[in-house]
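Of the protein chains in this complex, one is absent; all others appear in place.
We just call them A and B in the order they show up, numbering each chain from 1.
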Amino acid sequence: MTSELARWLKPITSLKLTIFCLACAMVLVFVGTLDQVHIGVFEAENRYFKSFFLFFTPPHTDLRIPWFPGGYIVGSLLLVNLIAAHIARFRLSWKKAGILLLHSGLILLLVGQLFADLFVDLESQMRLDQGQTKNYSESLYYDELAVIDTTDPDSDRVISIPDSRLHHGSKIDLPVDALQVVVNEYYSNSALISQDQLPSPNYPHLRVGPMAVAVQLEKTYKENERNLPSAGVSIFQNGQLIGTWSLAAGFPRPVSFQVGGKGYQIVLRPKRFYKPFAVQLLQFRHDRYAGTDVAKNFSSRIRLLDPAKHEDRESLIFMNNPLRYRGYTFYQAGFDNNDTTTVLQVAQNPSWLVPYISCGLIVVGMLLQFGMHLFSFVKRRVIA
Amino acid sequence: MADTHSDTGVSPVIVVGPRARRPCHDHGRDARVTQGGMPGSRRSRHLPVSRILLAYAAAFALVSCNNDKIEVYLIPKQGVTVAMQSGSAGLQPPPPSNPAKWVKPEGWNEQPLSEMRLGSFKVDGPNATSGDVSVTAFPGDAGGLAPNVNRWRSQLQLPALAEDQLQQSIQRIEVGGVPTYLVDIQTPENAPKPARILGAVLDTSDRVWFVKMTGSPDLIESQREKFLDFVKSFRFTAVTDGQAPETGSSNKPKSTNDK
Partner (left out) sequence: MRKFAPWFMSLVLLLWAGSKMLPPKQSPGFDVNGFGSLPVLVGGRVMPMDTLARVSLSEMNHHGTYPTGNGQTEQPSRGLMEILMMPEHSDTAKLFEVSNQEIVDLFGSQDSKGQFVSYSFDELKPFFGEIEKQSASAEQTDPEARNPFQRGIIKLRDSLRLYLQVKNTIQAEDSPDFGKELLAYETVIQPGLQAVRDRDAKKPFNQQDLERILLFIQRYKNLTLAKYAYAIPNPLGTQENDGWQHVSESLLSSVSGGHVPYAAMVYGRLISAYRNGDVEGFNAVIREYESYLSKTIPEKLNRPRLEFLFNQAQPFLQAMTLYISVLILALFSWLVWPKTLSKAAIILLLGAFLIHTLGLITRMYLQGRPPVTNLYSSAIFVGWASVLLCIVLERFYKNGIGSVCGAVIGFVTLLIAHNLQLDGDSLEMLRAVLDTNGWLATHVVGEAMGYSAMFLAGLIGIIFICRGLFTTSFDETTSKSLGRMMYGVVCFATLFSLVATILGGIWADQSWGRFWGWDPKENGALLIVLWNAITLHARWGGYARERGLALMAVFGNIVTSLSWFGVNMLGVGLHSYGFMDQAFGPLVAFIVSQLAIIGLGLIPLKYWRGIQARNRQSSLTDARPALAGTDR
């Protein structure tokens, strides 16, 4: 190793840096946990742990001033520090085996989690009424404005615009058919009420149904509540106005229109993730302890339909027993409608084995390290 | 004898003597000293830092790219297979959210529907009173006729009746081949707010439909014929898929982790 490289690496290998990073991590975790009470688990996760910095916005401004490193910086600094320290002091010996294993397990864990965060699908849910079949799951937090080309009798082409692109006044050019979506109005959270419940006729609202209007609400961060946006959009083709509609994610009815000989639909709904297979709910069971309402077990008997792989089989999903299929994992997460509807959590994580492997390494490493200590300690005491 | 040196792995027995063992990192400091106290080493901390920052910027760009894209993809119509028993979830025009048709009587005003109400009407009556008509449906047997009628009874502060007593007050007819039970309940004599409920329970093969009209006794009396006509106009489309109406994904479902 050249002395130049060694000079570079020296500060990064410092134990002080390790302790500093660990302390920063503790601050992040502590403050982030307290803030969860106000902004909910998901939002706190995004702000504190899946971010580069914590930002502070002075009142009456729109500035975002970073004042503390976020999870990504702390995590990657720790990673770099750990790897550099081992490179700088690379010494393969039995005495160090425990520490090496332990640290490599940690490295693997951090890298795996980072990979999962950056590149992998978000969590979604599949809600099935009894007997219902679906080949898609829906996001809990994100919505989409879907413009669907229904012309082809065999398939639909879905153009999904994420809700992050929808703001008052946005103009979105679609990559096909020279269509343009203009968002005239956008409520990031809304409630549906009947027209005569409006405080005054001029109160800002969107007419989303014959008698139903949507009014704007504050975004909610409560755990069991979901933000339901509404939007007023206009579709243009080649500059010509095709139509203007009001859409509500809380009442997602696709609106059909024709233009240029093609049929389309437009709908505002929770973001969908389509799968190449379908799941049907045969039966949901909510077993209770005798004479109480306390749940003993929840289970969903489902049917897995995958014509491409010639699969048509039943499976039972219950607590602590998910279904793993084609890279997706289905968990029993919730239920509704008097125990006739099941809610399955869907996760897609190709690196799901990584935590198991790294945990194995960490455990073995720790046992080795502390085991050696204990052994020598006891030996000494016995001699003394 | 005590260990006098180890860097990260340390035995529990501590040093002997006043000079504590030097952690290995001190070698760095020693190295600086022996190399003539090169000042560059203090500043060397900055060099790698800027490179690290560059790496972050790249990663940052990568991350922010992901979530803002417009995605275009194809999905097959009819869901995945046609061999499936139930209707698909593919993007056909949405399945009718209630496989029943009816004829709305004159003078009944349509109200916004909701996940609960498949049909909802307001009827204006004399003296600025109004009546409310709701059409709901539940899969299976929805708990049975008696509990549901008793539920309506309790809404009017009437005591619940036993099965056999109820039978005497229920009128049974047929609507489009579907067995239908009619009830007519009124608040007791001395009730402060008199109210009356006309109810119809239609028992189709896969679910039970409840048509309920609530209002003041006079209003109900005046609308009785229309209500009956409305109920008799119900026709059920052939439902082979056994699907309950699409209820949307934003109810407050219960979590399996709740107490």
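FYI, contacts are C-beta pairs under 8 Å (C-beta built on N, C-alpha and C of every residue); 3 or more make two chains touch, one makes a residue touch a chain.
These numbers come from a predicted model, not from an experiment.
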Touch criterion as defined above, residue of A:R64, A:K95, A:K296 or A:K379 at the omitted chain: A:K296
Of A:F53, A:Y141, A:F257 or A:F377, the one touching the omitted chain in the full complex: A:F377
Chain B residues that touch the omitted chain in the full complex: 7-10, 12-15, 17-18, 20-23, 25, 162, 256-257, 259
Chain A residues that touch the omitted chain in the full complex: 15-16, 18-19, 22-23, 25-26, 29-30, 32-34, 36-37, 40-41, 44-45, 48-49, 113, 123, 223, 288-292, 294-298, 319-322, 329, 331, 333, 345-347, 349, 352, 355-356, 359, 362-363, 366-367, 370, 373-374, 377, 381
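Basically, only the chains that are shown with their structure count from here on.
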Chain B-facing residues of chain A, complex: 7-15, 52, 72-73, 76-77, 80, 89, 95-96, 98-99, 118-119, 125, 127, 129-136, 138, 148, 150, 152-162, 164-165, 172, 174-176, 192-194, 209-212, 224-226, 228, 249-254, 256, 265, 270, 274, 276-278, 280, 295, 298, 305-307, 312, 319, 332-338, 340-341, 343, 369, 373, 376-377, 380
Complex interface listing, chain B residues touching chain A: 7-9, 11-13, 23-25, 28, 40-41, 44-45, 47-48, 52, 56, 59-60, 62-63, 66-77, 79-81, 83-91, 93-94, 110-114, 138-140, 241-244, 247-256
